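A single protein chain has been omitted; all remaining protein chains appear in their positions.
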Amino acid sequence: MASSWLSFSLSFLLVLHGTFAQQRYQQQQGECQLNRLSPQEPTTRIQAEAGVTELWDQNNQQFQCAGVSLIRHVIQSRGMLLPSYVNTPLLAYVERGRGFYGIMQSGCPETFQSSQQMQQGERGAGSRFQDRHQRIGQFRQGDIIAFPAGAAHWAYNEGNEELVLVCLEDSSNNANQLGQFSRRFFIAGNPQQGQQQQGQYGGKSLRRERFESGNVFNGFDVEVLAEAFGVDREIARRLQGQDDQRGHIVNIQQGLRVVRPPFSQEQEEREERQEQGQYGPRMNGIEETICSAKVRQNIDNPSRADIYNPNAGRFTTVNSLTLPILSFLRLSAARGVLHTDSIMAPHWVTNAHKVIYITRGEARIQIVDHRGQAVLDDRVRQGQVVVVPQNYAVVKHAETEGCEWVEFNTNDNAMINTLSGRTSAIRGLPVDVIASSYQISRDEARRLKFNREETLIFRSSGRARSSERVAAA
Amino acid sequence: MASSWLSFSLSFLLVLHGTFAQQRYQQQQGECQLNRLSPQEPTTRIQAEAGVTELWDQNNQQFQCAGVSLIRHVIQSRGMLLPSYVNTPLLAYVERGRGFYGIMQSGCPETFQSSQQMQQGERGAGSRFQDRHQRIGQFRQGDIIAFPAGAAHWAYNEGNEELVLVCLEDSSNNANQLGQFSRRFFIAGNPQQGQQQQGQYGGKSLRRERFESGNVFNGFDVEVLAEAFGVDREIARRLQGQDDQRGHIVNIQQGLRVVRPPFSQEQEEREERQEQGQYGPRMNGIEETICSAKVRQNIDNPSRADIYNPNAGRFTTVNSLTLPILSFLRLSAARGVLHTDSIMAPHWVTNAHKVIYITRGEARIQIVDHRGQAVLDDRVRQGQVVVVPQNYAVVKHAETEGCEWVEFNTNDNAMINTLSGRTSAIRGLPVDVIASSYQISRDEARRLKFNREETLIFRSSGRARSSERVAAA
Partner (left out) sequence: MASSWLSFSLSFLLVLHGTFAQQRYQQQQGECQLNRLSPQEPTTRIQAEAGVTELWDQNNQQFQCAGVSLIRHVIQSRGMLLPSYVNTPLLAYVERGRGFYGIMQSGCPETFQSSQQMQQGERGAGSRFQDRHQRIGQFRQGDIIAFPAGAAHWAYNEGNEELVLVCLEDSSNNANQLGQFSRRFFIAGNPQQGQQQQGQYGGKSLRRERFESGNVFNGFDVEVLAEAFGVDREIARRLQGQDDQRGHIVNIQQGLRVVRPPFSQEQEEREERQEQGQYGPRMNGIEETICSAKVRQNIDNPSRADIYNPNAGRFTTVNSLTLPILSFLRLSAARGVLHTDSIMAPHWVTNAHKVIYITRGEARIQIVDHRGQAVLDDRVRQGQVVVVPQNYAVVKHAETEGCEWVEFNTNDNAMINTLSGRTSAIRGLPVDVIASSYQISRDEARRLKFNREETLIFRSSGRARSSERVAAA
């Protein structure tokens, strides 16, 4: 049976989270020669016992331009993503579900521990819940979680529904010295084993593949591991996970028991409301506070919106001012909601690429390059992704359905410059400059400049949906 | 006629400010394999209604090594460079003329406005000068102006003579995530239209070309623009500038009227004198003060010289200590003046490339690489450019005419290390190290070390001009 698996696995490519020998004409990272964009869906899926990881093609020119990879973990109830670390900073958005996670930092204290009484008998066999470990955190739908490069972490689905995590890995980040692609290093399991034997997945045409990523313990000598852990060879061998058939997301039948404070969503929201408007001091060096740094921020709650228009939608950002660890990761994110017949003003981002993932509905998105040509003019639907390169102009128009999305930015404080509206670049121009630039009268220039009083999210008249109708002045 | 223009335009290359499909053997940015430098002049010109932009060849190995582009705008009286932004930080030096400019930052307040009385009737048609807009600034010959990457800006020639702006665009800067070349995004006009039909330009052999850059509004749907600005389709169409034949620099017949304080050169100079010696605090994050940041500094005024030798010349720097926004741009600049028969001491810059543009006269410049070979030994004349790569040793010798120049550095605080003079590396060596290094007596070592009491700018004896004459001890 082992040999039949071997021959079977040869028909799967060993490509993920790694590098290609055959990749000859490798585009230089950050070289954005994009003539035509298109909405992207995942091209690859890796099945495991208790979930699946879907990957967007990191060789696609959009992702090459932005220097990022995008993946989506779908984790079943009581499923756990095995402990691992990545060579890039990582931002995760919780699209659906809830659970908890741990980030292990070598040297940080084990601040979560069972009560004193139980601890006394700690090493006894029968006392099940006695433990002490590093801080773990809880998350729920709408959270952004920040994982520093090289920090080992795990995640567990505590709820009854699927947990969906959309993750951006920024391989062009300074923190990555390993080169163009993101690589995940597991410290448990046998991720390469995977579960490719399973049948078709919902009719989707994703290539089923195995992780190139493996378990680093597998590369060490068992004797050395036994010495390093002070255990016998049998346990040391289990570290290597060679017989593990579960893949990188494993099922925990009886549920995961850890030491942790009770979780109350209402309390958390109350705290968030209190936090609003508080700008923490900038951190000077993450190393001093890495053990206690806040790494999570909810951006789904409408009460946290940065820009809010009751008729048209809202826009909520998380950046290094609201979540200081992002100054270390050099990444930020935002959540956008556009109602039916609403527009997000044409704008460009001065200092970042933007990776947009649609979470609900659809929008017509137009992206324009420096030549004045539309490199994208398309309806982008739920589950699809587009990259807006730095400085490219973009407009979003939600038509019949409305649209919700999350966007990741390759700068910890992405600066949006709008082209229309009350805070726009055009509004900053003298009327005479507008009149001369567009060869219109001063009166028309005044209308261009002042007609829209909203800032970023506009209510549309609905006329733009059909280009046949004549526009009324 | 439209079709005849089309066929005509095909004979022009669409190359500027963009990228090349045919560029196969692209040199890696920052890889400085220079065996031979030569003074560079612009190779390309783009003619517009009220001015011309000249471009140095950004594929030239000197500019590739430095990771920068250099361009020169020559703007006629009452000409305006249309609003645009660039994917790189930009330093402009005002070689000649005067005028004003605006940098539009989304979200910055409109702090320049007409007086209260006039404002009441603001939206009325007849009241011409009623307006409010973001801060605009004035400039004159000798100014350095700093434009952050992605910040939209425009410039207007208010004077009666030509306005000449020499601009460095630093595409290897961290702020640029779009790749190797600088790209300009216009938000008005029709820059690609250009004015190539015009005749020869002063007998120069520049290729006449069209901008690859266009107007980003051109890529959007007119309906969406109409919605976004809340205007009718006719005005929205004017945003796209499709019928605009003026190119990227337009003539404003009646002159540009904006709200602004009176300009007094004497007052400004008085303020500059007061500023001297004041070192502002370093900014921690540009975003807090970007709306009010000082972006301009005159480096032509002899009273601001950092190094001054009445017989030989002067040297004036602007860096992040004197103009704090430069810490954000990671660029600096300097102005040098050498009188007849004067020498700028042999030196190297530890942390930056240097791009030297000669504004008057000529100098014999020698540049030496790590092999001890001269990669340049040439007379460099007015209007020519040479790049001095990081760490390369350089000496300038102004002979009969004297020489003036501006230089741009790819670091916000370029550190010069001189090889001779009172503050030189040689002066820092023990006499015994000098004697042993150069196999000379201690007495000779002392002369090498102490003979020159000047620091950077020396008066030459004039003997070096002719290499035949025997040097006298």
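Letters are used for the chains, namely A and B, taken in the order the chains are written, and counting of residues starts over at 1 for each.
By our rule, a contact is a pair of C-beta atoms (placed from the backbone, for glycine too) under 8 Å apart; a residue touches a chain by one contact, two chains touch by 3 or more.
Keep in mind that this is a model prediction, so the values were computed, not measured.
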Among A:Ala188, A:Ala334, A:Ile416 or A:Leu456, which one touches the chain that has been omitted from the display?
A:Ala188
Using the touch rule from the top, list residues of chain A that touch the missing partner.
17-19, 21, 26, 28, 80, 82-83, 85, 87, 102, 104-108, 110, 112, 123, 125, 128, 131, 133-134, 136, 148-152, 154, 156, 175-180, 183-189, 192, 212-221, 223-235, 238-239, 241, 244, 250, 252, 256-259, 284-285, 287
Identify the residues of chain B touching the omitted chain, counting contacts across the whole complex.
28, 30-33, 65-67, 172, 282, 343, 345-353, 364, 366-375, 377, 389-391, 393, 395, 397, 410, 413, 415-421, 423-433, 436-440, 442-444, 446-448, 450-452, 458, 460-461, 463-464, 467, 470-473
